[in-house]
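Removed from the display is one protein chain of the complex; every other protein chain stays in position.
Order as written gives the chain letters A, B, C, D and E; numbering starts at 1 within each chain.
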Amino acid sequence: SFQRANTKDEVGIVRGLAWTSVGGDTLQIEVNVMPGKGKFELTGQLGDVMKESARAGISFIRSVSRKYGIEPDYFDKNDIHIHIPEGAVPKDGPSAGITMATAMLSAITDQPVRADVAMTGEITLRGRVLPIGGLKEKILAAKTAKIKLVLVPKQNKKDVEEIAAEILEGIEVKFMDTMEEVLEEALVQKA
Amino acid sequence: SFQRANTKDEVGIVRGLAWTSVGGDTLQIEVNVMPGKGKFELTGQLGDVMKESARAGISFIRSVSRKYGIEPDYFDKNDIHIHIPEGAVPKDGPSAGITMATAMLSAITDQPVRADVAMTGEITLRGRVLPIGGLKEKILAAKTAKIKLVLVPKQNKKDVEEIAAEILEGIEVKFMDTMEEVLEEALVQKA
Amino acid sequence: SFQRANTKDEVGIVRGLAWTSVGGDTLQIEVNVMPGKGKFELTGQLGDVMKESARAGISFIRSVSRKYGIEPDYFDKNDIHIHIPEGAVPKDGPSAGITMATAMLSAITDQPVRADVAMTGEITLRGRVLPIGGLKEKILAAKTAKIKLVLVPKQNKKDVEEIAAEILEGIEVKFMDTMEEVLEEALVQKA
Amino acid sequence: SFQRANTKDEVGIVRGLAWTSVGGDTLQIEVNVMPGKGKFELTGQLGDVMKESARAGISFIRSVSRKYGIEPDYFDKNDIHIHIPEGAVPKDGPSAGITMATAMLSAITDQPVRADVAMTGEITLRGRVLPIGGLKEKILAAKTAKIKLVLVPKQNKKDVEEIAAEILEGIEVKFMDTMEEVLEEALVQKA
Amino acid sequence: SFQRANTKDEVGIVRGLAWTSVGGDTLQIEVNVMPGKGKFELTGQLGDVMKESARAGISFIRSVSRKYGIEPDYFDKNDIHIHIPEGAVPKDGPSAGITMATAMLSAITDQPVRADVAMTGEITLRGRVLPIGGLKEKILAAKTAKIKLVLVPKQNKKDVEEIAAEILEGIEVKFMDTMEEVLEEALVQKA
Partner (left out) sequence: SFQRANTKDEVGIVRGLAWTSVGGDTLQIEVNVMPGKGKFELTGQLGDVMKESARAGISFIRSVSRKYGIEPDYFDKNDIHIHIPEGAVPKDGPSAGITMATAMLSAITDQPVRADVAMTGEITLRGRVLPIGGLKEKILAAKTAKIKLVLVPKQNKKDVEEIAAEILEGIEVKFMDTMEEVLEEALVQKA
């Protein structure tokens, strides 16, 4: 079932975009960080490609932790849990990579994510944003969910250019090359 | 076989509602907490969706532990065991999420659960309550088991409104949006 | 092959009752406890339902350990091994639950079990005794093995009432609602 | 290929008897014990019933360790490895139970095993010896391998009585009820 | 999709060459090293042959660590993560062996890799470079990606000699016998 955008900016929750045989959908990725022992948990019937994508994301975050003010021993002293409702629906593929990484960094640094942003894109270990499929269906789903800004991989630019102007009306699309750019757009800057 | 509601309020036992091809049923979720090393055990032939649902529940509880007066190192120094009789019957799906979380919080905080309450709903990591299926059959099963109050997801309101008044007679249905609301209804407040 | 009842009361050995397509049978559950590190081992070709049943039993025992004079750190400093001969015969189902729990408690507390008792019943985490199947065949097997007392779930009372008086002749059947009752009947009280 | 009996009594090597669709065979069970951390290794393409049988054997030995002069922390400070050549041939079943236990106890206590003895029988956790199949074929294989004494379960007595006298000529068969009896026959007593 | 060569020399990123039923392709292997506990992670849908190849590579590096100035306890105090985008495409085979080893050594020693180099070859534990398949297709892919130098196993020399001169035009091919030679060509020497 389609869900509206969050009404307020929250920490550790990011809107992703999925594409299935029956069309696009939004999925709200939730991350909890808790004092612990460095455990990394993934629930919501994620397939192995999606799990590997989450692991690439956490390695990326660890590799840039200093830049974002994360303590060196943070990942030993905390547990990270990513969950994607609806729990009975199998999910897979690499396109939630940047969404999961954004939700994790938000939860770790306690910075809220803009409630009116959705995103889609494969992440690499070095924070590059790689192209994904189903852009038209995903943007339609974002509009239905009242999203205002959609972040997509720069390498998908030509796919967006092929979408009818009517569909893109009322929604802004920005092209991302790196996770650094994604985080700049999605995280609400601390005052 | 149908079982009557508990005759007294107990700690760590919560009545859930299941829905199978042969109709609704109640299932009594049991939780034991024991001094231990942070082990989390799940028995009763639970499928992977149900196991993930339990894990989402425990992460939710860990994330709000301060609010409920749970010691920071509680989850390192205790083992938690969730068991759902009847042990030979396979069970799956996300709809016991809020029931398992309530039973765990009851056992951890040693607060009894109202014996005349049953509940059904998917839980998310952040404690949101998501809609589930089979509401009519579940409510019928609750009535047969002499339950007085049924807690269901707010997003299932329209499904309840479609149920014949006759069926709803003699049983109260309350709509839940968050685990906070569920716990307020289900836990017997300490005097 | 049918085996006679033990000729003397032993610690850590309890007679269970099984029910297969070829009729009832008795099975002698053996438990060894040894100084160790809290390992829990299950052998004898036990299926997953039976293994979960054993785990529910050990959690029940841990939760009532104080009552039975078991040291708080007992389960960290000892290993428990449950074995059910005949080792090549696959066994499954929840009906050996109370038998395994009784054998474990006997071994842990070093109290002998009455040699002329057999039992069958599902155990829950909280020590409730739930109903099982194949009662008639099991009672026949108990008689053949010269058992004098059979402990069965109270919820199976109606099934026993349907068994011909002839079959029940010479064997006593007692109805159990909780593990507490089972232990009172089965354990030989220390002088 | 058939192998003759060892020419001298060795520590940690015991002759077992196997029974396959193509007849009986002997198999030489080898055990090494080494300073270590309590690891228990099983190689030689053993099936799960056979592996469980080995585990029952080691638990039995642990439970009687005091009687055989084994230090309480022996099983924490040593690794035990059971190997059954020929490594490419799958082996399974419970009938090597007493053979593996004898080989382990020999290796642990450094007592040689009589080179002219072979044995077959299921072991239980408490050291009882349970009946097995294929006795006739196994005894024929033992004779071919120039074995002088075969230890078999007491409960197989009737099976031995049905074997033609001609076959039993030149080989002694002793009936065992407990591992204690097996060890008394098989181990070469320290001078 | 084909990707151009990196525009600048980077640490921990090496261009490999793949060969599939639809022709050659380049794949950019990424390695992150992070303070940790010696964990070794492999993502990007790598098959078991490829994973074993990565493990051979890390053992090779450990065995020559002194030569490359790597601290003796480096592999206990750091985690190594190898990821190969595109994350949804299954990858397998031993031919990325030298590429993964080069990327790891670059990341560990913080030496950049030449951006205009690509390579292919099986690695052994001792750093020998073994021959691989699909050379012609791989070289075509390298040219398309504007690679200037391709490192291939010396034992593939005859395969290269069979490739049309036209195809080899504009790209240099060097023949490698050992990882030492590979590293000399690929790593940008520290000033």
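Heads up, the rule we're going with is that a contact is a pair of C-beta atoms (placed from the backbone, for glycine too) under 8 Å apart; a residue touches a chain by one contact, two chains touch by 3 or more.
Keep in mind that this is a model prediction, so the values were computed, not measured.
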Which displayed chains the hidden chain touches across the whole complex: D, E
Option touching the unshown chain, where E:M34, E:A56, E:L135 or E:L151 are the choices: E:A56
Chain not shown: contacting residue from D:G24, D:G44 or D:P153: D:G44
Hidden-chain contact residue, picked from the options D:I13, D:V49, D:A96 or D:A118: D:I13
Interface with the unshown chain - residue positions in chain E: 48-49, 52-53, 55-56, 59-60, 62-63, 72, 75, 93-94, 97, 122, 124-126, 128, 130-131, 155
Where the unshown chain meets chain D, residue by residue: 1, 12-13, 30-32, 34-36, 41, 43-45, 81, 83, 85-88
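We adopt the following convention: only the chains that are shown with their structure count from here on.
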Contact distance in steps, from chain A to chain D: 3
Cα-centroid distance, chain D relative to chain E, in whole angstrom: 52
Intercentroid distance (Cα basis), chain E paired with chain C, Å: 60
Residues of chain C engaged with two or more neighbouring chains: none
Overall pattern in which the protein chains touch one another (line/ring/star/complete/other): line
Touch relationships between chains, expressed as pairs: A-B, A-E, B-C, C-D
